[in-house]
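With one protein chain held back, the other chains of the complex are shown just where they sit.
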């Protein structure tokens, strides 16, 4: 019987029971943790059979993780996963769509998360509403997805347009891309919460991890 | 071949193609529409075979709808549906949970929406986190749901606790119940967006309709 | 020579020179003025040859205006114009488009203002982005306008989509239609300020008058 | 027939059809794009006959652009244009006015944008309302412009005063110049949205590009 | 020796020593006090020789005051003063200027306060910046004042323009007149705090009493 | 053994175990509950030996409570308690101090709550910082309290001054008394959170119940 | 007799009387003070018998303090105390609980403050609500504390859950850990102010010092 809680130093209680209880792996949020703390947590997981994700990791965090275990690492997305090989995909396909090139790091965090939670994924970039025929040229792909994660900054209008076209549920991720009034992601967050088309669940600004997790749960069946 | 757009007076373009395109019925948002406008829209739908929902309807709106067509009506939730009989349920079960008695109108709007979109539903009221054993006494029910809509005002902590217990995706609805700092639903909205447990998609404050719609889509398969 | 400033009681200085200086008529903002004050201002204008607009007028304000002069009045839009007959239209056409039926009062204020400032106008209602083919069925009309006023509440995404389709400048008007986070028009205002498509000038929330005025100036040549 | 969408790597879909559809060139928003991405986009455009603008570019971005194509570059305004020579001006004159010396980078972005979209431009700096005779000494120039872009930070009062003096439409740009309450441009943005004088269209804070684009459209005829 | 603190019921401690200590009378803020409480306070003051002001009083409050003592009352400004006759004016003149007719109630509260604190006052209404020659026609009057109270809603630009013209200090009062973004007085408050011209002290939104009090203190010498 | 959870209709789960678990009674928040729901809850408690509080109750709520059980009722504070007689006081004294007469309803809610939770209480009204000698005349009383609840609106400065004078912990309650910038209690809330003197715990705006509860817990020993 | 106020240079007035008046030591807030100023203050205290705390100190501040006096120093918490040995503990136990590893620096500031004010303390880390059994495994410890300081960022739900379990008062500290909407601690602050469970006093974001001080006062008896 696995010990449900694993203590690391005097600073962490790992929730080893989570994969059993919820069916999804533990994730370590690295921001504001010291490099030493993240390294120690990675080492404590080395002999675990569970998948573990590391999010919002700095270059130094990723280096510490790589020294402790053999992990998949993407510096631009601040993401690592252990073990490096994702599980065999099951369930429906998770499609990730992003409005601009600048939204890519968040979109990739969403895609990696869904993939390491066991889903087949695809990412389409730079199809924002200012030139709506770019999006429409992928309409068939949109219809085939079991769930669509839509990532957008600035006006955040893309999820509403996508949701108006498809049957599948949409997970919307506002990004902090943009400037001026409503900067830091507030403008696209409000747009997404107020979208006229129903069928959209919103996660926090820049929270690609949360979006990928929710999408993987929706696409599980 | 059904006409895709139906014009009502000079004030509305009904999207009759929506059920075909998205698989879900049209909904009429009544707030700020005149009683005459809502009545005319209801009348225009009378010979349609599609289900239609009416949301955020005042007593006068509901009266006008009832005079035009034979609809299901709940005044407390500001909701009507035509035809009055919901479709035969398919897909997984939608469970709606609300934190307090005061959140009931929004929870009911979510439940009705999912039901008229073709899902089997159940509602559990008044199980907020201040006495967490109330929620835990329903743990088996939580595990059986295909998707859980969690409705909460004040601190909005309930969706995070529920999401931490189950495999199913959670749709979180902040309500405008509460007062003081963060009143009008801002406090629970922020709590839900920042929930530590992943697996939560948030809809706008008091948007029971949007939550029920998203839940019905998730539970469709 | 006309007197440039006309004093009314001890509470108003009418800018009679404005039509000469700016080429556009004086407008009286009625909100928070007493019925007596608005009536006295209307009476003071009775022998003027200039067009005068009255905006954000209550039913009582409109009644007082009608008793003083022979004016055009629309209670839903809170608008009056004197004299009642608009000038012969000149310049390019002003097209007003609104996203939902609930945005109509603001859209009408914009249309009336442009008309009484001397432009030919047309209004299309209820063509929001949740069913984008409703808008696209009017594409030819969009291309023929000299300037397009786009009125939208909720997510405010319509102006960005319109601007991405046409050569003409767009004047965007957020409305206070909607609820929850960003209610009162803040959500569509931010969306419009952050629209990815350039070519949009934004006016204040619910400010149909300001939008119609700016559109009339743009379409003058 | 030109290919309407040009893919660059897996991160960009260039909207090559935009000049045909809207009559105005594509613009590349550089912020949060990597230097490599911007360089690759510039290279992909090298054999295009269309004008392309680059906005909010860092020194490294500008260096990458210059290595790929022969472009006009202004580091202070974070702006580049390709080809380097602007088109022959047509339409009415675009006048750019700014309140303080600190607003100059934003004002220049507006002026360059209008110029590369084909308008004749002029810029007057440091004529804020604290010493209003500075502005009034340019009154004749104000009357001759087809459209006036007014750039201001701090109290943002300049557009309202300018709009009260002229027939031409005013495009107002709040800047993030200033400090304390309403810093980051919120104070001048609100002032401009609430200006008593009608005839003002507002763009986002520091959005000189958007202002120049809208002004060029207005002055086209 | 006067008793410094006078208890009224169990709900008020009147600061009778204030006129001695600060040189200015006690003021009773009526909002949220019951009619009975205000009446009892007025009665308790009846035999005092000190001037007392009552601010933000409802019609019922004013009625209760009038029944208790022989007071000056202005319902529009929600103001009363006892005794009814103001003191003989001393010090410099206090000029009150307001931007629009709708700002008059706040402007009158400021004027009455300064007058009952012993200053000579004058009020000029409806001279906002949209037609700046209305203000300039009073330039001589502006130069003669010892202090100028400027009351403005909407864009709140008037105090900055006035301060740029005169030697005297300016007390700026934002009003809640206006709508949309920054409504409730936030927009003019921010404008006034960020005014480019120095020499402005700002009071709270709609706080005519505070402005009149400060102006009276400044003009005392 | 008492049943820990008592179901009332399908809308409430009463936490009967709370008094045992936490040592303090259940409280029923009445806002947004129907009169029928509150009445049914009161009736369900009639045979319980536990004290129960009702907060934010309207006149109709209080009437329904009184018809169901023999309760203490204060309409101004929107408060009821059952049984009507408070328990014999234990622990240290709870002193409630409020800044202005308008803060009295909130102060009374705090006092009643502490009293029905078993403490000896005292209330001092109208001793705000504008005339600081009013507060200082009660200095001995301040020193004798085991805990001090300080209730204040407007600038909210009173808790910081009180905390700087005494050994006892201070519970600070901002009220929604005041107007203009920071209205609705935001201004005093921020003041209290930023008080220079340590020793202050803040509760939500107008939350007299929460303050009285916390004070009763602190003073228990 | 001790001198109540000690002047240091022309920049500080030390409140030497505070320990006598309030029973708790002076604390020096180091942020925005120069290194020289902090060093001078530390030196001025060298011959005092009173305990002094230094909070929000940079590495350079701590170095200057260490050179002046023999102090306890923790760089991660930005904290120093003089003299280095805490007083013998009295009163009840102060338990500090934090939700995540990233909240540790604030939690330690709270713990040190309570310890140097004379209380026995214990700290438990990383027991957030996403895996609630981690918290429940410490339930006995929670019941034994005289007061519990709960430190949490992100959704800030932990204090409400803790307060619902125990008799003791809870001091809640929101931290600036988290990102997106409500970042910088606003989200957990609002959650804590709106917690459904009563018995919580909130201090400012990241204010571990204030929480530890209040907890020490509560646990004094």
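The chains carry the letters A, B, C, D, E, F and G, assigned in the order they are written, with residues numbered from 1 in each.
One rule holds for everything that comes next: a residue touches a chain if its C-beta (ideal position, glycine included) is under 8 Å from a C-beta of that chain, and two chains touch if they have at least 3 such contacts.
A quick note: this is a predicted structure, and the numbers were derived from the prediction, not measured.
Here the missing chain is touched by one residue of F:27, F:40, F:181 or F:215, and it is F:181. Within the full complex, the residue among F:25, F:39, F:78 or F:156 touching the omitted chain is F:156.
Although one chain is hidden here, its contacts on chain F can still be listed: residues 99-100, 128-132, 154-157, 160-161, 163-164, 178, 180-182, 186-197. For chain G, the residues in touch with the chain missing from this view are 4-5, 10-13, 15, 17-18, 29, 31-33, 37, 56, 174, 176, 184-186, 189, 204-207.
Residues of chain E in contact with the chain left out of this view: 21-24, 27, 92, 146, 164-169, 171, 189, 193-194, 198-205, 209-210, 213-214, 217-218, 220-221.
By definition in this document, only the chains that are shown with their structure count from here on.
Set against one another, B-G and E-F show the most C-beta pairs in contact at B-G.
Multi-chain contact residues of chain B, defined as those touching 2 or more other chains: 100, 130-131, 164, 180-181, 186, 189, 193-194, 204-205.
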